[in-house]
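Since the structure comes first, as structure tokens, the remarks are kept for the end.
Of the protein chains in this complex, all but one are displayed in their positions.
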Amino acid sequence: MRIIAVAQNTFRESVRDKVLYVLLFFAASTILGSKAIGWISIGQDIKVMKDICLASVLLFGVLIAIFVGTTLVHKEIDKRTLYTILARPMRRYEFILGKYLGLGWLLGLVTAVMTVAAALYIVALGGGVDLVFFEAALLIYWELLLITAFAILMSSMTSPILGALVVFSIFVLGHGTRILADLPRQFDDVAGKRALELLYYVLPNFSNFNLLREAANSVPVSGAYVGWAMLYGTIYSVFLLAAASAAFERKDM
Amino acid sequence: MRRLAAMALAAVAAFGSMAAIQHRLDSMRSPQPEDELLYLPNEHLLEHFTAGMSGVIADLLWIRCLVYTGKHFRGDHDFTWLNHLCEMTTRLDPYFVDAHRYGGVFLAMLRADDDACIRLLEKGMVHNPDAWELPYEIAMTYLLNRPNQPDSPEQAARYLAMAIKTGKAPQYVLVLAEALQRDYNLLEVEREMWESMRGSDDALLRDLAERKLILVELRVACGNMDEAAARYAAERGSPPKAIDDLAAAGLIAALPQDPLGGSFFIDAERHVRNTSVLDEQVERARSVLRGGIDAFRQNHGRWPANLEELETSGGMDGLPRHPYSGRAWQYDAAKGAVE
Partner (left out) sequence: MQAIVTHELTKVYAGARVGRSLSASLDKLDLSIGQNEVFGFLGRNGAGKTTSIKLICSLLRPTRGDAMIFGEDCRLPRARRHIGYLPENPYFYEYLTSRETIDFFGRLQGLNAPSRAKEWDRLAELFDLGGIRDQRVRTFSKGMRQRLGFAVALVGDPPLLILDEPMSGLDPLGRRLFRNVILKLRDDKKTIFFSSHVLSDVEQICDRVGILVKGRLTVQGRLDQLLERQIQLVEVILEGVDKQMEETLLPRCSAVRRSEAGTHFYVTTLEAGNELVRTAMEHGAALVEFNPVRESLEDYFIRSQEAGRP
């Protein structure tokens, strides 16, 4: 009950944040403008539009998750709105969880709206939208949830700017972790390679959630794959939230 | 109201002067050489650090590739970077069937690099087993680029079978496969292929197909006139000296026109030739030579001293003949350029 109250409050607060609308405006422009880039290709315009639309959902989703997420907890500490709340019989982790759910809910709404709008736009322009397109959008959302977990962890520990930089770097690097597993043969010396492989499993691997190319080229993806990817994301997110709660628990207000 | 007018005037003045300055700046800057524009970091890295948007980057690269192809197709026919662009695009998006397909077509038809073409298409087939277009194009490449290879028809048939097995191949592929089984007429194969491309929505592909179809017709015309010349020689006892002789003897209905602006002539070996067709063959042969020269430079660190060195060094088996009988290749060892 308390968690839901905080979640609803967070949702309302984020919805009124102007940054959200600026980002949505740019996302909408990009989606609408994707047709223009498609024109230049030799008949691949639908493929290009799907690429650009899904990439927009991902990129703008990430920006929203980072901008809103890293300020979420920090702002409350800074502005001391937290004092009255924490003096209630509320456990600290309940507050973190409430914040996370509120932002997750907002992102779900944004992702769903952008995906449906993009799909309608593509269909209106003569293309077809199949299941894999929506599977890709679902996994994009799951990726956003994981990034939000990172953002909230940073928010409970450090300033918004530093937090935003860290989470954005994690986002970029997290998409490239396969490079640690795909090392060329000259790295076959055991110790170093093992360490890098370990790193591969520890760092978040966001490319697990990347079905954008399959979606744009209408390559089907099994439901089992989607399920496993979602499980991976859930476990990692839960871990991060636990860490954020622990960090927050010990924090002096 | 006055404030608005003043602001509008200020805006016009500011942007007008900036546009003029921009123009000046652009002319002051030397145009960037293409090599630098095309330089891209290690493909491996690019693939991993595009943060999940490699599909979009692939699209942008593909568009770049199309622009590059179009520009050189209408210009100097130098397609040095084509392979690199296609490789990068398909690496970033292995499911991008069209990039594999048309990349392969351009490589084979414009750069005369059938090895690169087939490699690209086979790579595409690994990730896209359901794409009929890819084995189809490999089959075409065998038939059109390697007509003299003894097992070409066999290979072509094999690949066409793969295309048909996907279950998605259109009718004419089946027709072609059957024709191959019987006995194939290379010209027919080629004509079919370009006809199908002529129906494309895109201007570049249409232009390419139109041009190729014209060349096919010109070759057919040359073939017909060759037959007429043989009849002439059989009737008169000596071969004709010029095309007009054939017309005068009533063996051909009229002097054929060349829409591309070339002309027909009889060469030293008494064959009817057409300059447009020969010019195209010159371009293709030149691409092959350029490929060999570039490869030589990669391996030996310098331009070859002469074209024969390409052969003697083991880089190429046999140099392409100059299509115009009696003419030879002009090679500039200082620049590694061949005319």
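In order of appearance the chains are A and B, and numbering begins at 1 in each one.
Rule of thumb we're sticking to: a contact is a pair of C-beta atoms (placed from the backbone, for glycine too) under 8 Å apart; a residue touches a chain by one contact, two chains touch by 3 or more.
Quick caveat, the model's predicted, so the values are computed rather than measured.
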Chains still shown that are in contact with the chain withheld from the display: A
Residue, one of A:Met90, A:Ile179 or A:Ala243, that touches the chain absent here: A:Met90
Selected residue (touches chain absent from view) among A:Ser29, A:Thr81 or A:Ser159: A:Thr81
Footprint left on chain A by the chain that the document does not show: 1-2, 4-6, 9, 12-13, 16, 79-81, 83-91, 250, 252-253
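Quick note on the criterion: only the chains that are shown with their structure count from here on.
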Chain B - residues contacting chain A, complex: 44-45, 48-56, 58-60, 62-63, 66-67, 93-98, 102, 128, 200-202, 204-205
List of chain A residues in touch with chain B within their complex: 37, 40-44, 47-48, 51-52, 54-55, 58-59, 143, 171-173, 175-179, 182, 206-207, 209-210, 212-214, 216-217, 219
